[in-house]
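The complex appears here minus one protein chain, its other protein chains still in place.
Think of it as A and B in the order they're written, each chain with its own count starting at 1.
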Amino acid sequence: MTTAQDASGPTGFRLSQLIYDTRYRSITIQIVVLFLVMAGVGWLVDNVIRNLNDLGKDFNYSFLWQRSGYDIGNALIPYNNDMTHGRAMLVGLINTLWVSFLGCITATFLGVIIGVLRLSKNWLVGRLMTIYVEVFRNIPVLLWILVAIALLTEAAPSPNQYRVNAQTGEAGASMVLESVAFTNRYTAIPSIHFDRTLGSLDTALAPISLDFLAIVIVLLGSYFVNKMLVNRANRVQEATGVRPPTLWKSLAIWLIPVVVLLFALGVNPEEPQLKGFNFTGGTNVSNAFVALWAGLSLYTAAFIAEIVRAGILAVSKGQTEAAFALGLRPSRTMRLVILPQALRVIIPPLISQFLNLTKNSSLAIAVGYLDLRGTLGGITLNQTGRELEAITLMMLIYLVISLLISGGMNIFNNRVKLKER
Amino acid sequence: MKKSVFFGALTVASLAAGVAGAATLDDVKARGELICGVNTGLVGFAAPDANGNWSGFDVAICKAVAAAVLGDPSKVKYVPTSGQTRFTALGSGEVDLLARNTTWTFSRDTDLKLQFTATNYYDGQGFMVRKDSGVTSAKELDGASVCIQTGTTTELNLADYFKANNMSYQPITVDSNAEGEQQFLAGACDAYTTDASGLAATRAAFANPSDYVILPEIISKEPLAPAVRQGDDQWTDIVRWTIYGLIAAEEYGITSANIDELAKGTDNPEINRMLGTEGNLGAMVGLDKDWLVNAIKAGGNYGEIFAATIGEQTPIGLARGLNAQWTQGGLMYAPPFR
Partner (left out) sequence: MSDTEAHSVAYVRDTMMPQQPAPAGETGAIRWLRENLFSGWLNTVLTLLGIFAIYLFVSHFYGWFLHGVWEANSIKECRQIIAERWGPDASGACWAVIRERWHQFIFGFYPPELYWRPILAFALLFVAIGPLMFQFVPKKVAWFTPIYPFLAVWLLWGGSVWGPVLVLTGFVLGGVVFMAVARFGSIMAFSVGAIVTILYFLFAVGPLISLFHAMIPVGLESVASSKFGGFLLAITLGVGGIAMSLPAGVVLALGRQSDMLLIKTFSVIFIEFIRGVPLITLLFVASLLLNYFLPPGTNFDIILRVMILVTMFAAAYIAEVIRGGLAALPRGQYEAADALGLDYWKAQRLIILPQALKISIPGIVSTFIGMFKDTTLVVFVGLFDPLKGIPDFIRADFNWKGIYWEPFVFVGAIFFILNFAMSRYSMHLENRLQREHR
């Protein structure tokens, strides 16, 4: 397209310039697009209003403050069926975040191990890991979740089998270390009990245990004291070339205060007991949760393994050789030379895997784990019949979660990014 | 109501299902096919066989309506709906009739803008447990894990029941009856709860049905009724009176075997009115004279349908109980055809 600046001159402005003059053309196009988009959105909104009218429905979120009336099997915050739909939604949201968070950690952990092992010189292990990666990433994650739940329900004994048979004096199954029981509905694990508890702080969201708060504060204190110690050691090393031994002091700083505190609180594990139909006393981790967690972790680990492998391969061999030439041991070469450079390549795709895992956690529907989709987008939607409100709110929440994760990880990425000078 | 011709173009590309209008009857007639929302698979009520042919108690209602409206019980398209999607499917016009063991409740009738036609099965929520668990009453289920299908009224009933009896339980949510069965069989829950009819159907399908018992407590009223959209009275009438027609047919002894005989005229004016030999009731709902003849021929009267799909002779083995005719001590009572 030729620029028509000369022709237009200072004298006049012709309408055709809007299309043919590059100075105005982009504005014209943008205005046209804006109008089209607005018209499209207007059309959609108009349809929604008319449809709602036809159905005699309205659009409001007051149902969130109504009594929910249903129970949730695995709530992390206090919840019962007298609470509101809004509270149920919150329980679901926390479940979503919890399984995603744990899933991201285990998937990364597994993924890094598998990715590194896949590069190992060990022929057998390398092949096995290749098989793992190919099998897991080429089959839908839904299948892995279904397989996990089927394994858990079919293979594990029912709580009943832990009961000691009166005649034979034997039980069909026994607890691991007397404290963990795998059953076909949940895994019963001991919970932590404080004899001299500090009580808990009641907030609207959930009661915060002051015991745990105290432990966290003490650990934070230890962290800062330890950091001071390390900093001083660094200064001494820089000044004199000799690093004062810090290991024992660090250990002491980390351990002693916590141990003292735990002792003062009288901590002891509360072990699960079989009472009636089920185990009580400890914490029951539902199989739905474990299956979802395992399925998501195993599936995503295969992708992360590939990312890690590609990241390590992306660091040129010269770097390893140079590090060896400097006399660094292989472990240090990996830690100080290879990984920092590989991270640069690894982090961006890793972020998108974390996002995928979080989004895939909505497959909780397949195992009956009540996450955000199960509560707000499932039972609440059904009982109230407010699909428009429930689904838009649910999408919005997922969107915010995604944006927060990618935002947070981008900040992290900027920090580890190679600073080019 | 062809709102958009562009979508019309897609229709012609044989992708779109059609355009739902206010008059469902006209749509069904124009389409030549009744679209019926059914369960995704509950043996006895609605389940497809190996070739994808549907059969069951709910399916029989669809067939009867199709026979009444179109004269051919096979002109039905079955759309499997889940507990989640069923009301939207009906509301949006995706299905003409929802025959999917749906409980008639106040809020569904009013707030969800459904129109329940006539109760075709009186049900109630029950519990099934393993025999060797030694449980004989639902009151003994304190602390039990209970498998429950999501998206149903049973969820709320269960919460209410345990609360009223001051008991605790662990809900194990499942998405479909198939999943509930798997979990229950594997022992992942101590009790499985759903409508008593569903329990019987599920139990019948187990390898060893005698190892499981259905507890005597019925904790809720579940009148199951086919539903249609609100605001189309003619269509509501057609479905409602087709169902009543089937019920009345049993009362008056009209069966698929003797209907051809009776349709020639009898001494009983009520039967004559129903079968179109006297007056023209069909015209009042916009149908042919022999609409009920077709409907009854499709699968027999209410009793025949019951016996063929879920009755005591079938693997499901449900007794008539509340669903017997009023003359037999049940609740099935059709208003007069007059």
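Just so it is clear, a residue touches a chain if its C-beta (ideal position, glycine included) is under 8 Å from a C-beta of that chain, and two chains touch if they have at least 3 such contacts.
Everything quoted here is computed from the prediction, not taken from an experiment.
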Discussion item. Among A:Ile77, A:Leu102 or A:Leu117, which one touches the chain that has been omitted from the display?
Written reply: A:Leu117
Fill in: Chain not shown: contacting residue from A:Ser26, A:Asn60, A:Thr203 or A:Thr240
A:Ser26
Worksheet item: Out of A:Ile77, A:Leu102, A:Leu128 or A:Met409, which touches the unshown chain?
Response: A:Leu128
Worksheet, complete the sentence: Contacting the left-out chain: of A:His85, A:Arg185, A:Arg309 or A:Arg373, that is A:Arg373
Fill in: From A:Ile105, A:Ile139 or A:Met228, residue that would touch the chain that is not displayed
A:Ile139
Item to complete: From the listed residues B:Thr105, B:Gln182 or B:Gln230, report the one that touches the chain absent from this view.
Response: B:Gln182
Discussion item. List every residue of subunit B that touches the chain not included in the displayed model.
Written reply: 1, 3-10, 12-21, 40-43, 47-52, 77-82, 85, 88-89, 91-94, 175-176, 178-179, 181-182, 185, 205-207, 315
Item to complete: Please give every residue of subunit A in contact with the chain that is not shown.
Response: 1, 19-20, 25-26, 29-30, 33-34, 37, 44, 47-48, 50-52, 54, 117, 120-125, 128, 134-135, 138-143, 146-147, 150, 154, 355, 359-360, 362-363, 365-366, 373, 377, 381, 387-388, 391-392, 394-395, 398-399, 402-403
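One rule holds in what follows: only the chains that are shown with their structure count from here on.
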Response to the item:
The distance between the C-alpha centres of subunit A and subunit B, rounded to whole Å, is 43
Fill in: Sites on subunit A touched by subunit B in the complex
55-57, 69-73, 81, 150, 153-154, 158, 160, 184-185, 275-278, 280, 284, 286-288, 365-366, 368-370, 374, 378-379, 381-385, 387
Item to complete: Show which residues of subunit B lie in contact with subunit A when the two form their complex.
Response: 83-84, 87-88, 91, 107-108, 111-113, 133, 141-145, 150-152, 155-156, 158-160, 163, 169-175, 179, 182-183, 186-190, 230
